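As you look at this complex, bear in mind that one protein chain is not there, while each of the others sits in place.
Each chain carries a letter (A and B) given by its place in the written order, and its residues are counted from 1.
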Amino acid sequence: MTHFRYTLLGRLLADPMAVVAIVIISGLVLAAIFADVIAPHDFRAMNMADRFAPPSWHYWLGTDNLGRDTFSRLLQGGRIALYVAMTAVSISALIGLVLGMLAGFGPRWLDNTLLFFFDTLRAYPTIILALALAALLPRGLSTVIIVVVVTSFSEYGRVVRTQTLSLKNAEFILAERAMGASFGRIVFHHILPNVLGPFFILAAMNLPVVITIEAGMSFLGIGVPPGTPSWGATLKDGFDFIRTTPWIILSGGLPLILVTLGFTFLGEALRDQLDPKLRKGR
Amino acid sequence: MLTYTLQRVALALAIVFVAISALFTIMVTLPGDPTTVLLGPRATPEIRAEFRLQMGLDNPIYVQLADFWGRVLAGDLGTDYYRNRPVAVAVFSALPHTTALVFGAIFWSASLGIVLGAFSADNRNSLLDRVTGVLSVAFIAAPSFVVALYALLLFSVTLRWFPTIGAGEPGDIGSRLYHLILPSLAIGLAWVGYVARIVRASMLETLSESYIRTARAFGLPRRVVIYNYALRVAILPAVQVLGVGIGGMLSAAVFAEIVFSRPGIGSLIYDSVSGRNYPVVMGSMLVAIGFFVTCALIADLINAALDPRHRTKS
Partner (left out) sequence: MTDHRLSRLFPTLDRRQLLAGAVGLSAASALPITAWAQGTTLNVRSYLEPEDYDPLDASGFLEEMLYGCIYRKLIQYVPGDEWAWQNDLAETIKQSSPTTITFTLKPGQMWSDGYGEITAEDVKFSMERHMVEENNSRIKPDLGPFTHVEVTDSHSGIIHMERPFAPIWSIALPYLAGTILCKRATEEAGGKITTAVPPTVSGPYRVSEHRLGERWVLERNPDYSGAAPDFDRVDIIAIVDESAAEIAKEAGDVDFTAIGPGSVQRLQENPPANSQLTLHPALSYTWVGLNLNNPKFEDIRVRQAIMHAIDVPSIMQAAYFDVAEPSTGIIAPGLIGHREKTLIPQQADFARARALLDEAGIDRLAIKIDVLNNVTATTSAQVMQAMMTNAGIDLEISVHESGSFWSLGVAADGERWRDLELTFKRFSMTPDPYYATAWFVTNQIGDWNWEQFSNEEFDRLHEEALSETDNEKRDAMYRRMQDLMEESGAYRFITHEVTANLYADTITPATRPDGLPMVQFFRRA
């Protein structure tokens, strides 16, 4: 495994697109982790005297309607974005993994039922489903995560199912089974490692989508509670005062674009390295 | 092919049925009494009680669900009790606006994407190819509501080139298109990148194929070869991608319709979800999901017709 990772990383670093992606992503991750250290101001501190301040040396990206520092809030927003993305992607990946394997290994009827289930979930346009669910559930990050999980785990399920099906009847697996290998051994030693490649590509491609969904929901006012400095909420606040403080909309959109760029580049680079056959489109 | 088509259609119908039924159940169990919201603060408890009865809100969910499907199959999407009119009227007067928006977005993404993609393939590995490559990804990266906001600020408010609200005068195609340009561009921009990359990839593949080389050997001018042969081959996968992308565009349409204050399915759903206007939510979801599934089905069938291998795949 070490050998594999070493070569993967080595190969990635040879790809300029991947380097750009890694720089962007690690920059964002570091900024999020050290947000409290980097932030010039307390992201919660209200200062009425300085509200709607334009960008300056004191407030790099200006302040909002309550006089809170936009730059510090965006840093904090990075934390939220990463938290939502990591949590939501892990949960949907896990559900997808289990359901996908069930579909792949299970009897024909189970496979068909799960496939139908996946297809049905895909029939909901994400934001429209988010609207319906957000009205049902209390507002907050957990609701955002639930919406993301509901709309995205079927993708993982499909990928895992396809991989599992193609591997299930591969000769080396059939041989192992004939030799009496346990189900667990087959899953953990053969299926999982082979499923992980496309799985990571999907995850990398999915992360910015997740962050965008959170931002979109917060923008519609159905995401995080007020005062939470998520990027979407910052954009929403910016839109409320768009004519007074256009820089909030401008600077609030930038990290979203950057993070999407970073992960999209990374996903592409991973795809090139892990699965050149998948190269055509999505 | 006929069996395949029938299978796919049956599956699509089943998906729509289950997806809508599940949603109906969720909507009906939402916390929030529609009578309070819809009748306003001055309605007496008696008016409310009668209203609940009239709307069947006191029946068990499965009865409401059966009633709902019974009416839908009879061609009745229910009554919008907020405005005392059939839901079908609300939904089908909104649908053309959203359809125009989505197809406008497809137009933008296809035209810009094909031009960008063909251009990159033609000038492979040049500086311009790289710039377009980055541009494509940048387009993908920009969330549609951010694009819509920026576009509104720049083109409507600052430059005043385009209107900020509405869908234009009915019966006046020019005015309709004028109002459509900016919002459809905001939605379509994200897909320009996808299309450009697909067109580029398939063109590069095609360009290396023998008949192109043959054509060039016959002395046909290079551009004619590229744009006549390769492009034709390359457009198909692009159109397929757009067929699949309609779901994403419908989501993006919600934002575009809100930011540009346009009528449409997206804004209709947004308004009705917050107003607990169940019949309209269900009617418009039914139509939105039906629209999406139909488009995906058509894309799938085209794909299958052109590529028989696809039929056995799933």
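As a convention for this text, a residue touches a chain if its C-beta (ideal position, glycine included) is under 8 Å from a C-beta of that chain, and two chains touch if they have at least 3 such contacts.
Keep in mind that what you see is a predicted model, and the values were worked out from it rather than measured.
Of the listed positions A:150, A:167 or A:242, the one in contact with the omitted chain in the full complex is A:242. Remark: the omitted chain is touched by one listed residue; of A:209, A:222 or A:235 this is A:222. Residue-wise, the contact with the chain that is not shown comes from B:268, picked out of B:11, B:105, B:146 or B:268. Residue positions on chain A in contact with the hidden chain: 44, 46, 48, 65-66, 135, 138-139, 221-222, 225-227, 237, 239-244, in rising order.
Within the entire complex, the positions of chain B that touch the omitted partner chain are 30-37, 39-45, 47-48, 50-51, 82-85, 89-90, 93-94, 152, 156-157, 160, 163-167, 170, 258-259, 261-264, 267-268, 271, 273-276.
The rule is simple: only the chains that are shown with their structure count from here on.
As a whole-number value, the distance joining the C-alpha centres of chain A and chain B reads 23 Å.
Against chain A, in their complex, chain B makes its touches with residues 11, 14-16, 18-19, 22-23, 26-27, 29-32, 137-138, 140-143, 145-146, 149-150, 153, 194, 197-198, 201-202, 237, 241, 247-248, 250-252, 254-255, 258, 266, 269-270, 273-274, 276, 281, 285, 288-289, 292-293, 314. In the complex of the two chains, the chain A residues touching chain B come out as 115-116, 119-129, 131-133, 135-136, 208, 212, 215-216, 219-220, 235, 239, 242, 246, 249-250, 253, 256-258, 260-261, 264-265, 268, 279-282.
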